[in-house]
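Encoded as C-alpha cells, here's the structure I'll be asking about.
Of the protein chains in this complex, one is absent; all others appear in place.
Should a chain be cited, it is by its letter among A, B and C, assigned in written order, with residues numbered from 1 in that chain.
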Amino acid sequence: MASPGRVVLEVRDLHAYLYTRWGVVRAVDGVSFALREGETLGLVGESGCGKTMTALSVLRLMPEPAGRIVQGQVLLEGEDLVTKSESEMRRVRGRRISMILQDPQTSLNPVFTVGSQIVEALRMRYADGVDALRRLAEEALRRVKVAAPAERLRAFPHQMSGGMKQRVVGAIAVAGEPRVLIADEPTTALDVTIQLQYLVLLKEIQARTRLAMLFITHDFGIVARMCDRVAVMYAGRIVETGPTRALFRAPRHPYTAALMASVPRMEASVERLPSIEGQPPLLHHMPVGCRFAPRCSYVDDRCRREYPPVVPIGPAHEASCWRVEPSPPSR
Amino acid sequence: MSTEASSRGDLARLPWISFSIIVVLVVAAVFAPLLAPHSPTEQSLPDKLRPPAWQEGGSMKHLLGTDVLGRDVLSRLVYGARVSLTVAAVALIAGGGVGLALGILAGYTGGRVDNFIMRVVDATLTFPTILIALLLAVSLGQGLGTIAIAITVIIWARFARIVRGEVLSVKTRDFVALARVHGCSHLRIMAVHIVPNVLNTFMVLLTLHIGFVVIVEATLSFLGAGIPPPTPSWGQMVSDGRSHIASAWWLSVVPGGAIMLVVLVFNLFGDWLRDWLDPRLRQV
Amino acid sequence: MQRYILRRLLQGALLLFIVALVVFALARVSGNPIDLLVREDATAEDRAHLQKALGLDRPMHEQLYIFLTGAVRGDLGQSIRYRRSAAEVFFERLPNTLKLLPLAMAGALAIAIPLGVLAAVYRGTLVDRLAGGLAVLGIATPQFWLGIVLIYVFSIQLGVLPSARMGGPSHYVLPAVTLGVFLLAGMMRLVRSSLLEVMGSEFVKLARLKGLSQTIVIWKHCLRNALIPVVTLFGVYFALLVTGAIVTETVFAWPGVGRLTYEAVIFRDYPLLQAVILLKAVIVLSVNLVVDILYAYLDPRVRYA
Partner (left out) sequence: MNIRIFLNLMLGGFLAVGGAPAAHAADKDTLVIALDTLGAQVMDPIMDTRAPHAHYHAPVWDSLVGFDLEKGGIGPGVAERWEVAADGKSWTFYLRKSLRFHNGDPVTARDVKFSLERKMSPESIASGAAALRRAVDRIEVVDDLTVRVHTKGVIPYFAASLSRAVFMEGSVMPKKYIETVGAKGFREKPIGSGPWKFVRSVPGDRIEYEAVDYPHWRGTPQFKRLTLLLVPEQSTRLAMVRTGEATIGSIGPEAIKEARVGGMKIVSVPGTMQAVYQFWGLYRPEAKGSPLADVRVREALSLAIDRQQIVDHVMGKQAQWPMPFATFRYSSDMSIPRWDDWARTALRYDPARARQLLAEAGHGGGFKLTFWNTALPGTPFMVQIGEAVAGFWEKIGVKVEVKTTEWGAFDPMTRGEQKALVGTASMYRTAGRPEPAPRYIGSFNSKGVQHLLGDPQNCPAICQDADRAYEAVVSERDDAKRAAAANRMIELVAKSWIAVPIIEGMGYWAVNPKGVGFFKPIPGRHEFGDVTERMPRPEQRPWP
C-alpha cells in the first residue's frame, strides 16, 4: 500500500434524503469519512444500506427531483461541493472526481463508438484538435491494457465483452485525471477471472496517478485485496471505520463482527454459515437509538433508547456502539 | 405502508375533471331523450340559423342556436353523443376484440401463423384507412352499420400489431417458461398468464382510440360517406357547418368543440389509466 | 443485408398481391361507373355500347386476369373517366403530393421533438401537461375543419397567406400545417416516452459523470437513442399522411394523388382506383423498407443477417 498522502475528500455528517410518495427515505443519514491521496477506502454493507446513494450524493447526482442533500459537507480539496452550483459541479465531475458504475453493459451509449465516447471525456480536459485527442484516447485504452487500441476505438459497445467495456469505462473515468475515483461495485457484473485483472488494473492506475479511491462493494474478498481502510455502513450510517487488517482480525462493532463471521473461510470446513436474523430497517421508518439494536445479540435497553456516539478504539479505528470502550487514539 | 396504499394513492391523482366529463358524456348519451330540450329532427324553418342564446338574435328556446333547417343544435349535440359513442363502442369492441385475439395468437404462436397475421396486418395498414370506409359506405350504403364495420376493419390491425408486441415481451418473461414447465396447456397459459398482462395495454388503446373513431366518422361525413341525415352525428354536424364559418360559426364550432373535448378527455384518462394499470410504474 | 432486402421485397410482392385482390373486389362491389356516364334517358343499348368500350362486359375472372398480368407488366389499365393510362394520371399528380408530405412530416418533427423533449425533461410539471394537451389538440380536430378554419383566419381575415391551390412557397404553409398537426400527438408522445426511458439508463449517468452539460446529455446522448423508435414509425406516419392527404388536398384544392383516390372512388373508376391503391402501397412499402435500412445505420446494434 503506498504511504497515504494528504486528505483529498472529507465528508462531514452528510444527510441525503429521498422524498417519495410514502414518506422521506433517509438513505444517507449522517455519514462522515475522510479519503487520503493514494489511499483506497472500502465502503461495505448489505445492499440497500445507502452505499451507492452516498457516492451519488458526493457527486450531486441524486435522482431528481426526489433526492436532495439536506445537511452536511463534502469537502473536495477543501472546497465544499454541496454549495456549488450545477455548472460549477460540471467542472468538478470528470476532472477532479470521477466514478465507475456497476454494469458495463449499460454504461456506454450503444449508438456511439467507443472512441467518440472517450474523446468526449478527454475534450473536457484538453482543448486539443480531434486527432490529438484520438491519439490520447488510444493511449488511454493502452493504459487499461486493451489489445489493439487503434481499431477498438472504432468499435461499438455491443461489439465488446463485459470486461473490455468495463476497461473502457475505467479509461473514461481516469481520462480527466481526477484526484478522487469512486468505484461502485465495478466488478460485480464480471466473471471471476476478469474481476481479478480489473482490480489489478485499478491498483496500477492508483499507483501511477496517486488518486484516492472510494471502493463500494459487499464482497469482503475484494475488500481484503483492494482496501487500505474500510467503513462499514448499516441503515444509512457508518457504524465502524478502521484499517482493513484491524477490522478483519478484531472487528469491534457487533454488526461488523457478524458480517465477518458470515464470510466463508477457505481453511475451516463449515456446514452452515452463520447469518444475521431479521431484516435491515426500512429506510423511511428508522427505529430510535442504535439501528442494529433489533438484530444485535448484545442489545440492552440503552441501545434502544439512544444512538451510540462514535468512539475511537485504535489507530484510525473507531466505532459507534455502547459496548465498545474507548482506547486512546494512537496518534 | 403496504403497496395497496400506494395504488390508492394513485386514485387520488385520477384526472377528476376528465373522468367527470366522461361520466357526463355517457349520461348524456344514455338519457338523450330526457336531456335534449327538443327532438333532434324537429324542423322549424322560419327560425333557421338562429345564433346561440348569448348572442343577439339568439333565444333561450335554442341555447346553442339552430341549424340550416331550424333544428335545435343543443338537442342534436346530445343525441349526436349517443350516435358517436355507440359507433365508437361497437367499433372498438369488435375491432379491439379481433385485434386482441389475433394479436395474442400471433405473438404467442410465432412462426408461420405470426408471419401470416402480421402480413395481413401490414396489408390493412397500407390500405388508406379513409378509403376502406369510403368504399364500404359506397357499396353497402351509408349508415351506422357501415361506419362501425369500416372502423372495425381499420382498428383491428392497429390493435393486433401493438398487442402482438406486448405478448412477445411478456412471453419471454420467466413465469411463462415456468408455467410451461408445470405442464400448463397453451390455452391456459395464454388465458392465465398472457391476457392479464396485455389487458392494461388493451384498455389504454381503447381509450386512446375513442377519439380516433370520432374523427374518422367526422372525416367520412366530410367526404359524403358519413352517417346519413337526419340521424344527428357530430361528424355530420361539423361537416355541414363548414361552409357557414362566417355567417353561422356555431354550426361547426359547437360539434367540433365537442369532438375535441372527447378526444382530449379520453386521452388524458387513457394516459392516467396506462400509469395506474402498469405494475412497473406503480412502484415508483 | 442483401438477403434481408430480398426477403423484404418478396414479402412486399405478396402484400401487393393481397392488396390488389382486395381493391379489385372492393371496387366492383362499390357500383357501376356506367351509371355515372350516361344520360338519364339512356337506353339499355347505350349502356351496352359503353360497357364494351370500357371492357367491363368481360366476365369477372377475365377482368381480374387482365388486371393482374397487366400490373406485373406495369400496365394498370385505362382510367374510365380520364380515358388515359391510369398509371400516367397517377404519376402526373404524384409530384404534387410528394412536395407536400415531406414538408408536413418535417414540420411535425420540428415541433414534436422540442415539445417531446420539454415534456420529458420537465416531466409531471405544467410544461409536460401543456405540451401533451397541445399535441392532443392535433388529433382532436378533424383535418378538414382545421384546414377551413386556418383558411378563414390566415387568408380571409389576416390576408397573410393564399387560401388554396399550389403556387409559391406561401401556398405550402397552410396545407403542410393541416397535414402535419395530425401527426403531432403521436410523435410527441413517442419522443417523450422513449426519452424518459433513455434518461433513466446508466450511460446517461456516465455522460453526466464526464461533466457534460445537461443540454448535451439530453440533445446528443439521449435524443439520438430516443429517436430510433420515432424513425421506425416513419413508415406508419408516411402511410397516415398518404391517407390524410385525401382530405387536405380536397380542402386546399391541391392536385395530388390524395384527391385522385377520392375521385376514383366516387366515380367508380375501377382501373384508376386499382392503379392508385397499388402504386400508393408500393410507395408506402418502399418507404418502410428504406426506413428499416436507415434503422440499421441509426442503431448499430441492429445488423441484419
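Assume contacts are C-beta pairs under 8 Å (C-beta built on N, C-alpha and C of every residue); 3 or more make two chains touch, one makes a residue touch a chain.
Every value quoted in this text rests on a predicted model; they were computed, and no experiment measured them.
Enquirer: For the chain omitted from this view, which of the shown chains does it touch?
Expert: Output: missing chain touches B, C.
Enquirer: Going by the contact rule already stated, which one of C:L26, C:A71 or C:V89 would touch the omitted chain in the full complex?
Expert: With C:L26, C:A71 or C:V89 as choices, the missing chain is touched by C:V89.
Enquirer: Considering the whole complex, which of C:L64, C:L137 or C:V173 touches the chain not shown?
Expert: Of all options in C:L64, C:L137 or C:V173, contact with the hidden chain holds for C:V173.
Enquirer: Which residue among B:I22, B:V121, B:V138 or B:M237 touches the omitted chain?
Expert: B:V138
Enquirer: Check the options B:P15, B:G58, B:G110 or B:P229 and report the residue that touches the missing chain.
Expert: B:P229
Enquirer: Of C:V19, C:L100, C:A135 or C:I148, which sits in contact with the chain we cannot see?
Expert: C:I148
Enquirer: Please give every residue of chain C in contact with the chain that is not shown.
Expert: Its contact residues with the unshown chain are 30-32, 35-43, 45-46, 49-50, 53, 81-84, 89, 92-93, 96, 110, 114-115, 117-118, 121, 127, 144, 148, 151-152, 155-156, 158-166, 170, 173, 214-215, 218, 250-253, 255-256, 259-260, 266-268.
Enquirer: Tell me which stretches of chain B touch the chain missing from the display.
Expert: Residues 41-43, 45-46, 48-49, 68-70, 137-139, 141-142, 224-225, 228-230, 242-248 of chain B touch the chain absent from view.
Definition applied: only the chains that are shown with their structure count from here on.
Enquirer: Among the chains in this structure, which pair is joined by the largest number of C-beta pairs in contact?
Expert: Per-pair contact counts point to B-C as the maximum.
Enquirer: State the chain with the largest centre-to-centre distance from chain C, centres being mean CA positions.
Expert: So the chain farthest away from chain C turns out to be A.
Enquirer: I'd like to verify one number: the distance from the centre of chain A to the centre of chain B, where each centre is the average of its C-alpha atoms, in whole angstrom.
Expert: Comparing mean C-alpha positions, chain B is 53 Å from chain A.
Enquirer: Residues of chain C that touch two or more other chains: which are they?
Expert: none
Enquirer: At least two partner chains per residue is the criterion; list those residues in chain B.
Expert: Residues: none.
Enquirer: Considering the complex alone, what residue numbers of chain B touch chain C?
Expert: 119-120, 122-123, 125-132, 134-136, 138-139, 211-212, 215, 218-219, 222-224, 235, 238-239, 242, 245-246, 252, 256, 259-260, 262-264, 267-268, 271
Enquirer: Please name which positions on chain C make contact with chain B in the complex.
Expert: Touching chain B: residues 11, 14-15, 18-19, 22-23, 26-27, 29-31, 132-133, 136-137, 139-145, 148-149, 152, 156, 185, 236, 239, 242-243, 246-247, 250, 261-262, 265-266, 268, 277, 280-281, 284-285 of chain C.
Enquirer: Touching residues of chain C toward chain A in the complex: what are they?
Expert: Listed in rising order, the residues of chain C that touch chain A are 201-203, 205-214, 221, 224-225, 228, 298-301.
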